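Attaching a single structure in structure tokens format; questions to follow.
Just one protein chain is left out here, and the rest sit where they should.
To keep things simple, chains are lettered A, B and C as they appear, and every chain counts its residues starting from 1.
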Amino acid sequence: MDLSVKIGSTTFTNPLGVASGTFGYGSEYEKLIDLAEIGTLYTKAVTPRPRPGNSIPRIIETASGLLNSIGLANVGMVGFVEQKLPFLATLSCSVVVNVAGDDPDEYREVVEYLDRHDTVNTIKGYEVNISCPNVKCGGLALGTDPRQVEQLTRLLKKTTDKPIIMKLTPNVTDITVPARAAEAGGADAVSCINTLVGMVIDTSLKKTVLPAGTGGLSGPAVFPVALAMVYRTARAVTIPVIGLGGIMTADHAVQFLLAGASAVQVGTANFVDPNIAVDVLRGIEKYAETERLTTIQDFHTFIE
Amino acid sequence: MDLSVKIGSTTFTNPLGVASGTFGYGSEYEKLIDLAEIGTLYTKAVTPRPRPGNSIPRIIETASGLLNSIGLANVGMVGFVEQKLPFLATLSCSVVVNVAGDDPDEYREVVEYLDRHDTVNTIKGYEVNISCPNVKCGGLALGTDPRQVEQLTRLLKKTTDKPIIMKLTPNVTDITVPARAAEAGGADAVSCINTLVGMVIDTSLKKTVLPAGTGGLSGPAVFPVALAMVYRTARAVTIPVIGLGGIMTADHAVQFLLAGASAVQVGTANFVDPNIAVDVLRGIEKYAETERLTTIQDFHTFIE
Amino acid sequence: MKFIDARVIDNVSVAEEYYEMSFSWPSEETPLPGQFLTIRASDRTTPLLRRPFAFSRFDDGVARIIYQKRGDATAILAAKTRDEPLNVVGPLGNIFPVPRDSGRPVLVAGGVGIGPIFFFAEHIRAHNPLLVVGARTRGLLPAESCPHGIETVYATDDGSFGFHGTVVDVLKTTYSTDDNWILYLCGPEPMLKAGHEFATERRVPAWVSLEQTMGCAVGACMGCAVRVTGGLGYARVCTEGPVFDSREIVWT
Partner (left out) sequence: MKFIDARVIDNVSVAEEYYEMSFSWPSEETPLPGQFLTIRASDRTTPLLRRPFAFSRFDDGVARIIYQKRGDATAILAAKTRDEPLNVVGPLGNIFPVPRDSGRPVLVAGGVGIGPIFFFAEHIRAHNPLLVVGARTRGLLPAESCPHGIETVYATDDGSFGFHGTVVDVLKTTYSTDDNWILYLCGPEPMLKAGHEFATERRVPAWVSLEQTMGCAVGACMGCAVRVTGGLGYARVCTEGPVFDSREIVWT
């Protein structure tokens, strides 16, 4: 059995990742789980300059879901290289840096800077967040416009030799449009989904719970939506699709793989139980064994 | 306190409705709840000819949600007039007929036929389902194209004097686009949301649980998404917005009203507990009383 | 069909993963064999939908179900103790038709189908029914709950108790051409199908009680459809069923 996944020039040893924004920069979970066990760590988004994030409160629980409005709070690319990269360099799992910015040039700036400072080749790829519903510029607006998606992908592909994974938003009429745009721009993979735009109102205060009004919905509530999107995306592009959204169990992850995903990410579930990611990987391996599937491609042969 | 709602020429005595497809044609729930208590009963979709519906199984539970693929199973307009309308005529609640078809002409056909046969003026309006994710033609494709939405609305407004409520799909990049198209076509109101496209796979059978592949996701899982959509829609159009999606409690319903909805519908929750709709209405009234809100418009004054 | 403000009286394990629950039934409407009820297991939204269960017995203000612990809802039920309230709607659905002519009723139960079959066996005791109860293995047979004083054949797939084979094997071995049987079956679909095929070959009537995931359970949502030969090609398990003439069903 070899469940490794090739994305661009990088081979990821197994199909499991932990999703951006839910695992910090790895060190936060170091004492709880063996980071060597997870395949790929997708970092919190890195932007050119440090960002304080949105007003508080930033998260609220909904029925089987989590609505967040973190606002890309992060230390910025310089802080990342100084404070986070050295620890990440010590890990045996793969590291993919999630990148965000206010405009295409900011994305390029981050990728260029990180490439230059990643002297020991810690970073195995970039996941480009064009789908954050919690910031004004960049983010969602960019991700819903196929022309911009294609141009940004092309720009970043020119900037780095490392794999470029475009992270798609589910807040679109037809996810295959930005997916194909990313492919046309030369993306090495797409990942989907980011969060769904959602809102909760506090009826006693008579205002939205999140000061920003809307936030991004994640967690098991969104799983069926994510699976349908991954299914459609996998039929629209030939590059690998990374499936995520609501994974709580190995069965969910296997559903993504059967639907056509080549890899998966566990997000919100890390908050629920930091063990879940590793359990999911074990479960995928067990399923592959029981069902006699020896490669990720084998998962793709059952559902049309 | 007067929480009545005017839509086109019809005044609905209170803001509560039970959503199409979750309440049959009323008689099914007659023994369980006092139908006089609910404001408006939205029937199961009526199409020109009877439809058997999709292959089975048709429903599956997901985390705090329900994925369905009923496929507009219904008795057709003739059957509706013969078998369902006489009972509906005896009810003291308002009746709105949900209408669906494969193309604009089928919608027109249903509205025309029903208008002609509704001799005692039982039907207080039509809700036009341009958002069913479970049928090939009409349905979703139509609902995502603003030009078609506007034309269909205009066609139906010419066909009948009764209020036309366009039911919008959440499976779009920007729900304000079809909402404005409906308004431009002369719609008396819009209702949102219909179900989100979703999928579940049976990993032991290695196929989708629903034979149609995807289905429509409803229930508390989708509530935050629905609320965000209603909030945006209410700021894009001046006609009344009817909010639905995941209502389980009066607090949910009040959130829709505070977000700008003029009325609400309870859907999946009727399955969970047929009492919920009436409890929701009582809860809305109690909230209005405690907070000293005397009209539905008063709910709209707090959130920008 | 009513809301029933029931309270748990007893809730005991009757076989591996099988439980029998009795609860008060403060309603005039008396449930009959074949009918079912729905329970909202939890006030939270997981599990969300009400769950259907067939009546396994009814005496005098006390109703019962026999259920298998499968997933979330039944796990919550299994943890309920005496006097806990139970959010019930029922009775729902149609009934097993009582045999009118002289034929011998043969009642066949497997898996979660035992409840309604036991109830029906008690109900038509006077008709001298033959009861055939099957399970994969001995531990899954709820021996204590079986109606007493009714001719009963047990069958296990692994031969650990009673007849070694399926319930339909029992039928095949027991049946002789001058028998005048009416079959009633409730259990897993493959068993019902085999029962139907047996009945067709031997030209005996067969009633089957079907399962299908339910939304509303009152006929409103068209969610619980099964393929049938007549009408539009579908019938609702909750309303036209759960009991069907096996010849009406399109078996796949």
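Remarks
Basically, contacts are C-beta pairs under 8 Å (C-beta built on N, C-alpha and C of every residue); 3 or more make two chains touch, one makes a residue touch a chain.
These figures come from a predicted structure and were not determined experimentally.
Interchain touches from the omitted chain, evaluated on the whole complex, reach A, B, C. The chain omitted from view is touched by exactly one of A:T22, A:T176 or A:T208, namely A:T22.
Of B:V5, B:V18, B:A63 or B:I130, it is B:A63 that touches the chain left out of the display. The hidden chain makes contact, of the residues A:I60, A:L142, A:A179 or A:I201, with A:I60. Although one chain is not drawn, its touching partners on chain C can still be listed: residues 44-46, 72. Touching residues on chain B toward the chain that is not drawn are 63-64. Seen across the whole complex, the unshown chain contacts chain A at 21-25, 28-29, 31-32, 44, 50-53, 56-61, 63-66, 68, 70, 73-74, 219-221, 248, 268, 270-275.
Keep in mind that, in the parts below, only the chains that are shown with their structure count from here on.
In terms of inter-chain touching, the protein chains here all touch one another pairwise.
Note on interfaces A-C and B-C: more C-beta pairs are in contact across B-C.
On a Cα centroid basis, the chain most remote from chain A in this structure is C. The most centrally placed chain, judged by C-alpha centroids, is B.
If each chain is reduced to the centroid of its CA atoms, chain B and chain C end up 36 Å from each other.
One finds 47 Å separating the Cα centroids of chain A and chain C.
For chain A, the set of residues that touch two or more other chains comprises 63-64. Residues of chain C found to touch two or more other chains are 45-46.
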